[in-house]
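Here the complex is missing a single protein chain, while all its other protein chains stay put.
Then we have subunit A:
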């Protein structure tokens, strides 16, 4: 049974948006916790989050100061920011609306409920008091939807394009998070070295990887091994390597997959060659930049191959 390109594209975007909503909620949530642990004078600015998301130009076109309040609002409840939690959920919902026939029946209901919840609660969840509960709820509802899809969606094209969307978005987010860690910490003034483990643990937390790291690597955190872990620990579902393997599996069953397979393989080899401990911070940053470029190319390639091929 084949699938319309339009439907495949909407499924892919639905998954990307759902993953984005979850990832941003995680990011803001873990940052929120981190901020409370950091001694006065050593504060990381909230604008780190803008840098992670490459959203500075967009932010400053509408907000004057990079205050906590403004940034959280921008990332969570701002309907004019297409990358905010609210907007991502809305876009996910629009995509589900027109692909209901190929998804399990509960999908629409659950995504719609998530949309209603976010729309209703986002505005009053900007302040520190309600923030965490709201973000947790977003993450857990997104996971509910994913879990439902995992356990009920037939392993057909609908599943494959959903997988692709989730994994490429997650891959993108994980590399972004690592990049900021690298930038912020490897270049940091040694005087604040004591807080480094806090920052790295927050980074792991935002990827739900703290426990796994402790069990696999050990309880002591240092920058390069954390970065290597979230990039290359293939057993961890939020690691980049895991995402690449998952995408490869999804793509394997699709037709005309040569170019995409080759590209994923290229990314995997590049990842394999990484030796974080041998790299200067600037080199590491360049490495991540190159990798991000490959992710973007993969996205374009997926579109050219299955969504709007030359006919």
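We take it that a residue touches a chain if its C-beta (ideal position, glycine included) is under 8 Å from a C-beta of that chain, and two chains touch if they have at least 3 such contacts; residues count from 1.
We adopt the following convention: contacts and distances are computed from a predicted model.
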{"item": "Name under which UniProt lists the unshown chain, selected from \"ABC transporter ATP-binding protein\", \"Tetratricopeptide repeat protein\", \"UDP-N-acetylmuramate dehydrogenase\" or \"Circularly permuted type 2 ATP-grasp protein\"", "value": "\"Circularly permuted type 2 ATP-grasp protein\""}
{"item": "Which of A:31, A:46, A:159 or A:306 contacts the chain that the document leaves out", "value": "A:306"}
{"item": "Residue of A:2, A:61 or A:151 in touch with the missing chain, whole complex considered", "value": "A:2"}
{"item": "Residue among A:73, A:90 or A:157 touching the omitted chain", "value": "A:157"}
{"item": "Residue of A:98, A:150, A:216 or A:297 touching the missing chain in the full complex", "value": "A:98"}
{"item": "Interface with the undisplayed chain - residues on subunit A", "value": "2-6, 8, 97-98, 100-101, 108, 157, 161, 254-256, 306, 308-309, 311"}
